[in-house]
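Only one protein chain is missing; all other protein chains are in place.
Here is subunit A:
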Amino acid sequence: MTLLDRVARSRTTAALASPHGVDHYLSRINPMWAAHEVRARVVDVRRETDTPGAPVATLTLRPTATWRGHRAGQYVQVGLDLPGSARRMTRCFSISSAASGPGEEITLTVRSHADGQVSRHLVDAEPGLLLHLSQAQGGFTLPVSPATPGIDPLLFITGGSGITPAMSMLRTLLRDGYDGRAGRPVTFVHYARSADDQIYAGELARIAADDNDVTVHLRHGDARFSELDLHRLAPGFRAIDTWACGPAGMMELVRAAYGESPRLRLEHFKPPVTASRSAEGDVVFAGAALRVANTGASILEQAEDAGLSPAYGCRMGICFSCTTRKSEGTVRNVLSGAETSLPDEDIQICVSAPVGDCVVDL
């Protein structure tokens, strides 16, 4: 840490900048100066695939010195100030590069979705774009160092852009000198829509060709995950440490194949939500681990009917006492009629009614 960093992070500086924080002033001078917050500059954008309607690009990010690094498999929240809308959109992306240390560059591999404002903007980004980042999050990681001797094999099952966290793990293993001599074979199974749609095709071909005890199986086109297929690729898979990440349909099949096996670790990435304009579905109060049938009433009322007592104030949408994180689903503002489906957004539960399924952090 440089002297400047030490000054910026000192308690005296924090007291002087109170109550707004040092970063509020530092970022005014240079957005890449930060004492606590993390921001990153896009320094390179490389197209991975040109799939019509869903191209994929890998962005190399140079983070501020505040980046604490990540373990392979973790994700990061990316905040993007979209030009023209003034709204900062925040989305989660798995980091695709190998495990990083403090301040080190990382890469994100992003697939553009037709209705995904953030992903579309990122895939077409120019170097120089500034992003807001969280520190790395998530427990979908390699639990042990690749240097740790062991004889247990490893298995990765991924679909579509679910390949990114597994790729980070594989890259970490290979970078850190894992070459199979530990007697721990690695099986990498990936499902893509087509050969043209295959992310990291060249790198995966090289890894497959090298003598490293890593077996790569790529399935394209109509191939769907099947238990039978997996039996052939990785006999006894239920006893093998497995990391699986992919679309919801595939994850259901993988979960069914593994039954109760504790060796399976799953990472979900959320598909774009579509509003159903109905009061049907379930409301999940995640904090209380409670699921109730959606009655169409406000979330506050439904929570109270379920026996919860969330904080509230005016009950008419003016005081913001009841603001709560909605992690999934669509809600309708009963005052304005506006519907929103963004994942992880703050809503006023007294004037928000769920449309279809909805998950709230109550």
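As a convention for this text, a contact is a pair of C-beta atoms (placed from the backbone, for glycine too) under 8 Å apart; a residue touches a chain by one contact, two chains touch by 3 or more; residues count from 1.
The criterion applied here is as follows: contacts and distances are computed from a predicted model.
K.L.:
Which choice in "Copper resistance protein CopB", "Xylose transport system permease protein XylH", "Cytochrome c oxidase subunit 3" or "Acyl-CoA desaturase" gives the name that UniProt lists for the one chain left out?
P.N.:
Hidden chain, UniProt protein name: "Acyl-CoA desaturase".
K.L.:
If I consider the whole complex, including the chain that's not displayed, which of A:M32, A:V45 or A:M89 touches that chain?
P.N.:
Spelled out, the listed residue whose C-beta touches the missing chain is A:M89.
K.L.:
For subunit A, which residues reach the chain that was dropped from this view?
P.N.:
The list for subunit A reads 12, 15-16, 18-20, 24-25, 28, 79, 84-90, 313-314, 316-321, 323, 335-338, 346.
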